[in-house]
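Just one protein chain is left out here, and the rest sit where they should.
Should a chain be cited, it is by its letter among A, B and C, assigned in written order, with residues numbered from 1 in that chain.
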Amino acid sequence: MNWEILGIWLGALVTFCLYSFLYRDNPFYKFAEHLFVGMSAGYWVIYNIENVLIPNWWQKMFPAEGGFSWIWVIPGIFALFMIARIVPKIASFSRLSLGMIIGAGAGLNMVSFFQTNALAQVKGTIFSLASDSVWSVFSSLVLVIGVVSGLVYFFFSKAHTGVVGKTANVGITILMVAFGASFGYTIMARLSLLIGRCQFLLEDWLPTIPRLLGFGG
Amino acid sequence: MNNLSTFLIFLLLFAAGTAPADNADQSESVVTEAAEEFRVQEAVDLEASDTEEDAGGSVSLTWHMEIAGIIPDSLGIMRSDPSGGEELIATLPEGFVMYNDESVDNGIEYSYWIVSYLGGTVEACSDRAVAVPSAQWIYKGRIGMLIILFLMAAVIIYYIESGKKGKELFIREIAGLEAVDDAVGRATEMGKPVLYVPGIADMDDIQTIASMVILGRVARKTAEYGSSLLVPTSRSVVMSVAQEVVKEGYIQAGRPDAYNKENIQYLTDDQFGYAAGVDGIMVREKPAAIFLLGTFYAESLILAETGRSVGAIQIAGTAMPSQIPFFVAACDYTLIGEELFAASAYLSREPKLLGSLKGQDAAKLFFIILIIVGVVSATIGDYWSPLKSVAEFLRKLVTVN
Amino acid sequence: MRLIIPLAITFTAGMIMILNFFIPHQPFRLLGDNLQEWFMIVASGAIFLGAMNLMHVHSRKIKLKLKNWKYSPVTIIGFLLMLVTGLIYGVTEHRPFDYLFMNVVAPMGATMFSLLAFFVASAAFRAFRASNWRATLLLTSAFLVMLGQVPIGAMIWDKIPLAKVWLMSIPNTAGQRAVMIGAAMGVVSTSLRIIFGIERSYLGGTD
Partner (left out) sequence: MAGIIEKLGNTDRRIIFVLIALSVIIPISFNLILPNPVGAEPSRDLFDYVDALPEGSNVLVSFDYDPSTMPELQPMAEAVVLHLFKKNVNIVGMALWPQGASLGQDAMSGMADSLGKVQFEDWVNLGYKTGGGVMIVRLGSSVSAVFPTDKDNVPWAEIPMLRNITGLESFSLIISLSAGDPGIIQWVMMAGDRFGVPIGCGCTAVSAPTLYTYLQTGQMVGMLGGLKGAADYETLVGIKGGQAIRGMAPQSVAHIVIMLFIIIGNVAYFSQRKKGGAK
């Protein structure tokens, strides 16, 4: 049995099954979808065991050089609390784990978003408009006005009327231009993916058919 | 003509007079260079300093190697402490110019020097450098950020408190959120379910948390109207939270009996496996209203287009700038960026939450002023230098290292 | 009482993460580093909850013969197949688990991903209509960028690629920045509400 060819055929088969969805929902898609959900869920369970639980927890709790590191008992307990949801009587223990996860997530997100999404972007917008070319001055001006008016659009406690309303209108207009540009630009990346799949079907899978039928080597 | 000959004679004499001295100079320098060539390179400019912005227990060493001389095989880092003990703490291959000694205790003065090895013996030895390791209490490059963050937090909390005291607060209309009730109502009329997709991020993501808060409101509405609510999730923890939140929504609506745990199910952590599963649910259950709220990546358009094809009203929202265009193109209503976070305040109309929105606005106003002042001073600063330092100061304020 | 302890944990965990960012001194460094790892471990451990839920939902479907129940065994078998091969043979390359992943799971992911090429086309066809002037702007900028992306644009007019670059580097940057700064404010205020226990609905009821 040629495992490589079997692999290519398996890949091609599930590819066709999923593409059939473009026509409409059908038994082939249902099969592939259920298979995908099941297999990928299984994959992620194994992945989490092999890549997180063993190296980041078990091997730290019982290091290779021997001994026992008690501090790693704590996340183990939190993980058990989380799983305690299965038993209704002790299900509320899971809130302790949730509190830890959500608290840590909130703290971490707060500083990292503030740093990279707010301050770094503000810094990038503080620059001199002066330039020899009129076009470059205009472009810089559009950029600054775009950022400022875009921010005004997000004002919640002011009605969008008067000056605020006009500025917010400029803001949403520039946002729309930005969304259009970003959409148009991304089409290429999306088509690349389809080209990749077509190359797999045309260049890897299709040539195996004559080989299976006994033509060529 | 006379002048010229005098000049030539002078020149000749001068040359004759200086020539021997020149030769002597040259020979001297040849001798020193030859001596240099046989010497092994020594580390120079050794500097030892406490490693900055750490929890202590570390000293940073930097040095250069002499340019001339024989390249040593390896370098040895030597250390002595006040007790007088000398030890070799590391041997580095040739070419290194820095080392961090992580094996020191805080508050003790250590002395370092570097020896050059050639053929296993010490051939050269550097001058000594001294450092006292200590722990720091603050990252210097983050002080500006700390101040701004503290101010913003104070403003937001101030407005939350004033909201609690019952101060009347205005909030502008957000179309996507106005439509929530209508969408659920429509699903009820048509006898079809409501589908709520909370994105693919885990519970540590603030967008997921914001999504869970909105889910609570949607659950209450579906419970009141008596339509069924489906929540497929891609994370186990999100599934757990969604179950809690929906159950609570049904309890608040006075219909705990209608809560069906099976409707909130985990599919898979896999991004596209999840997309395939949700697509399947969309085409088979044919929901009349679809909510796509949370963190989305490339699957955003796969979900939104399939939802569109089954004829559902779609309300989407995310703070991922790269995915917003696809939601704008394929959904009926889109919550853009910050609007997603404003949703919980908007839907609940709780004064303290509305207060936090006002705090956010104040923070944005601060940034707008910062940008405008910065741009104006930077621009004028190109022609009138005092203002340049203002722009520099503002840039430094928002720089985080 | 049942809410107070989780909220206290939330507050502590949140503050540790914030202080860890500003203070290099112990114990914040150690606590912050540990907390991030703990989060990973707890979230990974929770995947068993999800797996059990998946198995429960599908076995229930089979038992009650609900709609499309005939496909549920596919999910269960697929799940067990990966689980068993992974546990027996490990995850190293060229073993059954890796083979199944490379030849079945990965191609399915790539195929679902590539559906976007079709959806991006149908979304563009339907959504890009010049119904008002704002929609016209959206349409025009998308159209110009698309033209600038392919050789034909430069053949029509050599300034079209320039227009693309301008749209991408000026209005696009401005829009992205406004969204990012605004969203960051939303994150800061939501985080504050969570850390200080003002937002607590994610914990469910008070029972």
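The criterion applied here is as follows: contacts are C-beta pairs under 8 Å (C-beta built on N, C-alpha and C of every residue); 3 or more make two chains touch, one makes a residue touch a chain.
Everything numeric in this text was worked out from a predicted model, so none of it was measured.
The shown chains contacted by the absent chain are A, B, C, with contact judged over the whole complex. Residue in contact with the omitted chain (choice from C:P24, C:G50, C:P107 or C:P161): C:P161. Contact with the chain not shown here comes from a single listed residue; of C:N53, C:N172 or C:S201, that residue is C:N172.
In the full complex, subunit A makes contact with the omitted chain through residues 22-23, 124, 127, 143, 181-182, 185-189, 191-192, 194-196, 198-199, 202. Interface residues of subunit C facing the missing partner chain: 117-118, 120-122, 124-126, 128-131, 139, 143, 146-147, 149-152, 154-155, 158-162, 164-165, 168-170, 172-173, 176-177.
Taking the complete complex into account, residues 62, 71, 93-99, 298, 309, 321-322 of subunit B touch the chain not shown.
Following the convention adopted for this analysis, only the chains that are shown with their structure count from here on.
With centres defined as mean CA coordinates, subunit C is found 4 Å away from subunit A. Residue positions 18, 21, 30, 32-34, 36-41, 43-44, 82, 85, 98, 101-102, 104-106, 108-111, 113-114, 118, 122, 125, 144, 147, 151, 154, 175-176, 179-180, 182-183, 186 of subunit A are each in touch with at least two other chains. The multi-chain contact residues of subunit B, meaning those touching 2 or more other chains, are 149, 202-204, 206, 209, 237, 240-241, 266-270, 272-273, 276, 284, 321, 324, 326, 328-329, 336-338, 342, 357, 360, 364, 367.
Of all the residues in subunit B, the ones that touch subunit C in their complex are 53-56, 135-139, 142, 146, 149, 152-153, 156-157, 160, 202-204, 206, 209-210, 212-213, 216, 233, 235-237, 239-241, 244-245, 247-248, 251, 262, 265-273, 275-276, 284, 298-299, 301-302, 304-305, 308, 319, 321, 324, 326, 328-330, 336-338, 340-342, 344, 352-353, 356-357, 359-360, 363-364, 367. Contacts from subunit C toward subunit B in the complex involve residues 21-26, 29-30, 39, 42-43, 46-51, 53-54, 57, 60, 67-68, 105, 108-109, 112-113, 115-116, 119-120, 122-124, 126-128, 138, 175-176, 179-183, 185-194, 196, 198-199, 201-205. For subunit C in complex with subunit A, the touching residues are 2-3, 5-18, 21, 34-52, 54, 68, 71-72, 74-83, 86-87, 90-91, 97, 99-118, 120-121, 124, 134-135, 137-146, 149, 164, 166-185, 187-188, 190-192, 194-195, 202-204, 207.
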